[in-house]
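A protein chain is absent from this complex, but the other protein chains hold their places.
Let's turn to chain A:
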C-alpha cells in the first residue's frame, strides 16, 4: 500500500477508527518520549516496566466493571508506584527487589480479575499487545487532556526533576522534597503508560518510554534538545509503524516498536558524535579532554 492509499483510508468515513488510532498513538508517543527522557537519564527503565505492568489490574477491573480504562489503569499504577516508593525506604531491601515483587503481583492480580470477564482471551490479547480498533471517541479527549497535563507538569517541575536526578544528596540539602518529587515522577510515568496501553499494548509500552529517549540521547548532549528530539522520534515512529501495520496487516504495537528499534539501531551506527561510525573514524579519542584541561588551568 502506498502512502497515498494510507491517506485515503485515513479520511474514509467507514474506517473512522483508523485516524483515531493514529492520533492516540502519536499523542501517547509524544508524551512517552518526553517523560521517557527522565526514565532513561535516571536509569529507571525497570520502574517504567513495573508501572506498565502495574496498570494492568486497574485496566482489568475497569474492563470487568465496564468503567473507564484510563482511570482504572491510573489508579492501579499510582497505587503500585506509591507502594514501591514506601517499601524502598526500608534500607535492607533494594528498590529493584521491591519493584520485582509488586509489579508481578499487580500483573498476576490483573490476570485473575480479567479471567472473570466474559470473552476474556480476546480482551487479554488486546491489553497485552494493543489494538487499532475499539477506541471510543471520548478517549481522544481523555488522552489529549492527560497528555497536556503530563507535559505541563514536566515543564513546571523540570528544574526539580533535573536536580534530583543529578545529585539527590545535594537536592535534599537544598530542601527539595525528594520523596514527593519521586512520587510525582512515577505518577507522570504511569499516566504516560496508561494513555499508550490501548494502541501499543501493556507489554510493549516500555519501548515508547525508553527507545525514543535513548535514541535522542545518542544524538545530543543537551537535555533540552533531547526532550524535543525524543517525542519527534516517537511520534514519527508511531506514524510509520501504523502505516506499515495497516498496509501489511501486522499487529500495531509490535510494528511501532520494531520501527522504533530500527530508528535506534540506525542512530547507534550513524550518530554524528556518539555513533559507531563516528567513533571508528575519529582519530585517537581522549585527547581533546586532556588538552582542554591544561589550557583552562593556564588561563
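Rule of thumb we're sticking to: a residue touches a chain if its C-beta (ideal position, glycine included) is under 8 Å from a C-beta of that chain, and two chains touch if they have at least 3 such contacts; residues count from 1.
We take it that contacts and distances are computed from a predicted model.
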{"item": "Candidate names \"Two component transcriptional regulator, LuxR family\", \"Fumarate reductase/succinate dehydrogenase flavoprotein subunit\", \"4Fe-4S ferredoxin-type domain-containing protein\" or \"Anchored repeat-type ABC transporter ATP-binding subunit\"; UniProt protein name, chain not shown", "value": "\"Anchored repeat-type ABC transporter ATP-binding subunit\""}
{"item": "Contact with the hidden chain (one of A:23, A:41, A:132 or A:150)", "value": "A:41"}
{"item": "Residue among A:162, A:236 or A:276 that touches the chain left out of view", "value": "A:162"}
{"item": "Residue among A:171, A:191 or A:208 touching the omitted chain", "value": "A:171"}
{"item": "Options A:8, A:94, A:116 or A:222, residue touching the unrepresented chain", "value": "A:222"}
{"item": "Contact footprint on chain A, counting only the chain that is left out", "value": "41, 91, 156-157, 159-160, 162-163, 165-176, 217, 220-223, 226, 288-290, 292-293, 295-297, 299"}
